[in-house]
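Sending over a structure as structure tokens; questions will come in a sec.
Missing here is one protein chain; the remaining ones are kept as they sit in the complex.
On to chain A.
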Amino acid sequence: MDTDNLLSMTGIDKRFAGIPALSAAAFTVARGEVHALIGQNGAGKSTLIKVLTGYHKRDTGDVTFDGKPFEVSSPQQAQANGISTIYQEINLVPYRSLTENICLGREKRRFGLLDWASMHREAEGLLQRFNIRVDVRRPLMEFNTATQQMVAIARAIGFSAKLVIMDEPTSSLDEREVGVLFNVIRQLKQEGVSVVFVSHKLDELYAVCDRVTIMRDGKTVKTARMDKIEKIDLVSSMLGRSIEKAEGHATAFTARDEKNIGKILLSADNLAVGQIVQDVSFNIRSGEIAGFAGLLGAGRTETARLVFGIDRLKAGAMTYGGKTFEPRRPSDAIAAGLGFCTEDRKSEGIVPDMSVAENMMLALMPKLAKSGVIDEKAQREIVEHFIRKLGIKCSGPDQKVRELSGGNQQKVLLGRWLAMNPRLLILDEPTRGIDVGAKGEIQSLIKSLADQGLAVLMISSELEEVIEGADRVFVLRDGISVAEFDRAAATEDALMGAMAHGNAPVVEEAQI
């Protein structure tokens, strides 16, 4: 085994309820190296990290850390043995002071009691390394996200970690703060500390990482030096496409008739909210399927949330049906004729223990009720109509949604929104986690809905779904809408190029 390697993981397998999350994954990190770990949603990055930090127990495989076999059964053991993790959602205690958040778990004592004075000094010292001078006695929640992030890093360093894992540390930081973070990372590197850097922002990887490991479907598909790999290769490895691959027909979307597409229904200009959506413009015509493509964290879902009034715009404007559109809450958007099938069916969509009928009627309830009393008969008719129309396989309207397959749950959600008679339907990953057969059914359903005049905004991480399904594709990259392709121009090469480089020509960027 190479002695230069601080960490070496080989042949890692992990299954959850029989479904493989990692298969024969391998990952090595050299001493003093900044190593990027990238991959699509569900590629297995988080699982790999959690196996390493003892959060999950691996089924098979070997882990060597600092020259010794590494066996830990909890994050605290990993931490005690030199691996600190900074999680994506900042895992600190908001009500407690910065000092406590930095020092909890290795408190300084004097005469058996906590020595606050020296703990405050230590916390101040650690934060000053990042040029942060604040009152460490104040509770964490009074500080902005960037400072909280730095506190998490200070905590990791305070534990004299040999390896610091940063899971999307920049997702909530602005440009200047990212700069500070990168300086910290370089400083760590100089001190011989290794860093695993998980991010979806390709530019950042080039700015700070030495090597990259790409994961897909629970496997580590490629490891390369950052200066030897081009962005387009990163993207194609993540998506599992070779650039030259011929285009086949991989979805149930079939050719559409142009005459079904009408006038512009929704138009959005320069939408922005915080870091995740910075400048997004697009428009959708009635009867049109508009696709949003982009890597994870590009701001697709966040843009949809803006359109649906879940989050409030910081900048930019929208028009809908020719009039200014300023939804302040989802009910405004619903009243205007919008529907939103969220990505996370389980937590934001279905109510598992309620029946098919109840789930389908949830959004329609206010319209259907007469002075608070629900018209049972009208409800029954609507539900049965959609069960037939969408081909929902269930024993009847009273079956619990929990008992249905993923595809049929998705159809119930579609039914929920279609019952509202919407003009624009936003579908966030409409076929994720659905078996192949049901996937095709949902796709043809989307097409036939568009044929009937419904405008559809479809967000999908599956390239072929947007390429074959959408009449126009908007590519988002780091919160900016960088490119728009019509059906003819939307090829895998074009889309991946835009995801990797934005709208800059491929050649120019590759030479940097």
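Here is the rule we go by: a contact is a pair of C-beta atoms (placed from the backbone, for glycine too) under 8 Å apart; a residue touches a chain by one contact, two chains touch by 3 or more; residues count from 1.
By our rule, contacts and distances are computed from a predicted model.
Visitor: Can you match the unshown chain of the complex to its UniProt protein name from these: "PDGLE domain-containing protein", "Heavy metal translocating P-type ATPase", "Spore maturation protein B" or "Ribose transport system permease protein"?
Guide: Options "PDGLE domain-containing protein", "Heavy metal translocating P-type ATPase", "Spore maturation protein B" or "Ribose transport system permease protein" narrow down to "Ribose transport system permease protein" for the missing chain.
Visitor: Can you say which of A:S73, A:N91 or A:N131 touches the chain missing from this structure?
Guide: Hidden-chain contact among the options goes to A:N91.
Visitor: If the hidden chain were put back, which of A:G67, A:G105 or A:G322 would touch it?
Guide: A:G105
Visitor: In the full complex, which residues of chain A touch the absent chain?
Guide: Looking at chain A, the ones touching the missing chain are residues 74-77, 79-80, 85, 87, 91-96, 100, 104-105, 107, 113-114, 116, 142, 155.
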